[in-house]
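Note that this complex is displayed minus one protein chain, with the remaining chains in position.
Presenting subunit A:
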Amino acid sequence: MWAWFHKWSSPRWFYQLSGTLLPWLAVISLAALIVGVAWGLMFVPPDYKQGNSFRIIYIHVPAAAVAMAGYLLMATAGAISLIWRIKLADMVLKCAAPIGAALTFLALVTGAIWGKPTWGTWWVWDARITSVLVLFFLYIGIIALYEAFDNKEAAGRASAILALVGAVNIPIIYWSVEWWYSLHQPASISFTGESSIHPQMLRPLLLTITGFYCFFGWVLLLKVRNEILHRERSTRWVRDLILSR
């Protein structure tokens, strides 16, 4: 188990493994996104209540879901880097933050654009939307905190602690539509029972959700690999790698 753990956390090994994974993630995410978006925009019938504005669901829900899952990944990486001082975990924390921030931004913006024709307003200060705004500020805070330190080890520790403390916001976002009265509609996809969304509308949504998850993985690997090359630039394997190409 420990041998496995150490092998996994070795930047060199991770660089090689991610290199073989990268093209797969790219192809799956692009294919799922293109098919899912075309299907959702052109072939699914409009919602009987919301009309065509509901088509924003195919980007809004995946962006929000991956923004939250990405935060959990980042907080977990923060915990691993705090407890075991694993460099790779610190790199994942640093690289995941800007992707998560961008996806949270997308969830907020597409939500606002969807809200205007549906609720008659761009923005309401209700529990769901406000807690996602807090998520956005957490991401921005982690990026800013990381940049604020000259000592990168201290930067990693401080950001990891902020990421862990902020993780309390994730269950709040998730259950906000049930705990408080809200304009925001509750979840349409259920893992335990029957989903309240029609299968015809659900299928492209599952595709775009898959596409966004793979996209996150793709961009995260690209960023982490850059970070590895930068931090390991004085090692022999990076030297051999650079000179061999």
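Note that in this section contacts are C-beta pairs under 8 Å (C-beta built on N, C-alpha and C of every residue); 3 or more make two chains touch, one makes a residue touch a chain; residues count from 1.
In the analysis below, contacts and distances are computed from a predicted model.
Q: Name the absent chain by its UniProt protein name; which of "Molybdopterin synthase catalytic subunit", "Raffinose/stachyose/melibiose transport system permease protein", "Heme exporter protein D" or "ABC transporter ATP-binding protein" is it?
A: "Heme exporter protein D"
Q: Of the residues A:A32, A:M74, A:M91 or A:L106, I need the one that contacts the missing chain.
A: Answer from the full complex: A:L106 touches the omitted chain.
Q: Can you tell me which of A:P23, A:P46 or A:P186 touches the chain that was removed from the display?
A: In the full complex, the listed residue that touches the missing chain is A:P46.
Q: At which residues does subunit A meet the chain that is not included here?
A: Counting over the whole complex, subunit A touches the hidden chain at residues 33, 37, 41-46, 51-53, 55-56, 59-60, 63, 99, 102, 105-106, 109-110, 113-114, 116-117, 215, 218-219, 222-223, 225-226, 229-230, 233-234, 238-239, 242-243, 245.
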